[in-house]
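Here is the structure we will look at, set down as structure tokens.
One protein chain is absent from this view; the other protein chains keep their places.
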């Protein structure tokens, strides 16, 4: 095939890079099957009309205004490989034209879920402090060290959010035979029931959980929606594990609830990243810190490229993408998670 | 019922106590249904013949010699609630008389398996050191901190031993979709295959695992059976997790293999418990330490009592015990795990 | 609420009826929450502009032309409760306006899958003929009657199609520990792999299956796509089970392949329904017949109404429907399954 026969892809994956999201082998396949034009948000509008008119796909989420969109006459799909949908495109126009906007965020579900399970078990068994004590000759042996230790088996577990990450967590929780309650206002109850969990309201999921995972993305409606009174309503000694976005919680209130000893906590996300050097969360007892590392594994990034290639193949045959997640008219403009700066 | 109508139980559960292994409610049921004679190894032989002759059950594993056994004319079952079978009874005679010797060790399978999964995920994701770094302002954010991070999903996992603990681990591993290899020379291959794992030899399970769990008890044949050459045969960067008994490994060789950076490691058991204050394992990088706390949860101890009550009920009806694990003629004298001093 | 405050639904569910798809309780909820205008394809265009302009939803798939659509100014979702998407609406215009077209076909997945498993086991064990023989005193006892009997456990199973029905079958097959191959050209391979099956081509799924389930809908591309040479490529003695639409197979060739003894077969769907009284399939040995009864259970119909109610609730909140399946621009016009006449 010469270039003009292959579908043209505009690549502007910042802050990702093609090398980050495609393995060497996958990049070869991409280059063999497609005409690649590497660009970025700034240079994109300056591309010749002829190139823009031939572009079938965009990898990345560069800002696109109506004028630019009108020049992208063949565009069929935008692969947002960052994952958070910024408000920098005329989404209604995209949907009207039937241009798919898809994200590859699902690649993070398994890595984040694995860290989530680890953080839960760590909090329930005091593993980090036990190792530190052992290093320092202060360890307690056997049952003497297990005063607060609890099993995940049979525990009451709550999920706030039941998207890809919530479902990945659920899968890992199945053999622990937990009683799983789920709060997700965007989902029909029966989907949760069929999955083997119990749909419930926010109030109940907070009050009745031994372990609570917060895996909901930030929307225009749920910023800071978990505050002091919510933490106070949790069971004494319960574990609160934040895996999605810091903006859904009042972080100071969370710190206070942990400091008071009412709950224990863990988080992979923080209101500022990096956090200030003197921030009190750094020395907060009863709290585990993960520096936004839950998902950012090389294996996950490379899966992004694989997902893109699989959906390109379907799109090339005139079929809808199935592997990446389609943004939807109703929700795209409600999402408010900040994009990452660091991969 | 007056005393003489209820079956008589000799209780000598040291180092456990009845309060440790029976919940208040379970103890009530025990006392209501049985005549309880609390005793210990020293006082047991001094009990009147009439009491010994009426004893249907023993809870504990006091030393019993042939003379004492001949006085225990009604004995039907010994509930060993410590779990390690000491060589302090004439087992062949017990079996000849059809007296069951059962252990309650299965209660530890789930708690130890949960810790095992946590240790594996901790090693694969560097969670403990990441939290310490964060405390000290040295954390790395996002992918920058994930250089060595790996997923458990899809990993090659090995089990050395496939008893109750190995099976509990397997159950928790299922949703991680690992490729699971099992080495257990006491089991037919087809049992492992039907369970969904791959029976293999020691050599292969060492060489082909990203994560290796050692969950085999100590026998007369396997003391120190894992040494320097075994650790050397493991994959670079693999994780070695010891959950059963320290005596199955050459512990110095394990420390050396971790120190060299060839493998990472974690252990719940140690050659001396407690370990000397200046032992090098305390400061060993790449190693996680748990002070024999994996199983010793109150929930597990209380389950012992529940198991005993359920099997007593069957035995009272002339049925064999099903809940506790029966010791067997062939293997009872091969077991060499040291009993615990601390619960 | 008075009528004008409640969202208006145009109900034209033929050939279904509201009583068929809503339980008494669900119908109450529908009537309480919505203004219901019962109509049909013929009367719909004659409704006053004011009514059409207020209609938020349609239940049914009445013919809609562009003129009618232009009067449905508030329309947000069409609930197709028949399930097969007829070419009687300007779908591109609907999608351009962001009007959802959704189907409730998923309600049939579980009932059809259950029948599918039953048909497979019946063919593998000869259950129907064994019962007939027993009635007539010709039964063979024990192993003598099991000459051709086979287990589903561990068998090679193939699925042609991996939509809702294919996945429901897969779930039921899991404990049989089959080796499952899937052919579905509309799906990325990795989705099939992650689900625990093996993506493959049509050729392989035919050649390597002991039991083959055909669960693909009819499209403009796959009519009669399974013919004599395909049946010939199957394993001697394999079972062919047709659960989706008769038009995907060359039915005469299927009958011939079964009659020759090369394969056994079962079908829930037929080229004509009802079949002629003298059709040879009626007396075909090695073949099981189900008169399009696989899905049509009252429990399934009532679930349609529940699905509609759940998605109405989401739509009322400005959220996208999640419970019913959304039709997609790319595939809606490819589907060619005939609608049912009989419920």
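For reference, chains read A, B and C in written order, and residue numbers begin at 1 within each chain.
Everything below uses one rule, namely that contacts are C-beta pairs under 8 Å (C-beta built on N, C-alpha and C of every residue); 3 or more make two chains touch, one makes a residue touch a chain.
The structure displayed is predicted, hence computed values, not measured ones.
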{"item": "Sole contact to the chain not displayed, among C:118, C:253 or C:335", "value": "C:118"}
{"item": "Given C:14, C:51 or C:297, the one touching the chain that is not displayed", "value": "C:297"}
{"item": "Touch with the omitted chain, as defined above, among C:47, C:130, C:195 or C:335", "value": "C:130"}
{"item": "Residues of chain B (touch criterion as defined above) contacting the omitted chain", "value": "92, 95-98, 186-191, 306-307, 310-311, 313-314, 318-320, 322-323, 328-331"}
{"item": "Touching residues on chain C - with respect to the absent chain", "value": "110-111, 114-115, 117-119, 121-122, 125, 127-128, 130-137, 139-146, 149-153, 171-172, 174-176, 273-274, 277, 282-283, 288-293, 296-299, 301, 340, 342-343"}
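Rule of thumb we're sticking to: only the chains that are shown with their structure count from here on.
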{"item": "Farthest chain (mean CA position) relative to chain C", "value": "B"}
{"item": "Between chain B and chain C, centroid-to-centroid distance (C-alpha), Å", "value": "51"}
{"item": "Chain A and chain B, separation of their C-alpha mean positions in angstrom", "value": "38"}
{"item": "Two or more partner chains touched - positions in chain C", "value": "none"}
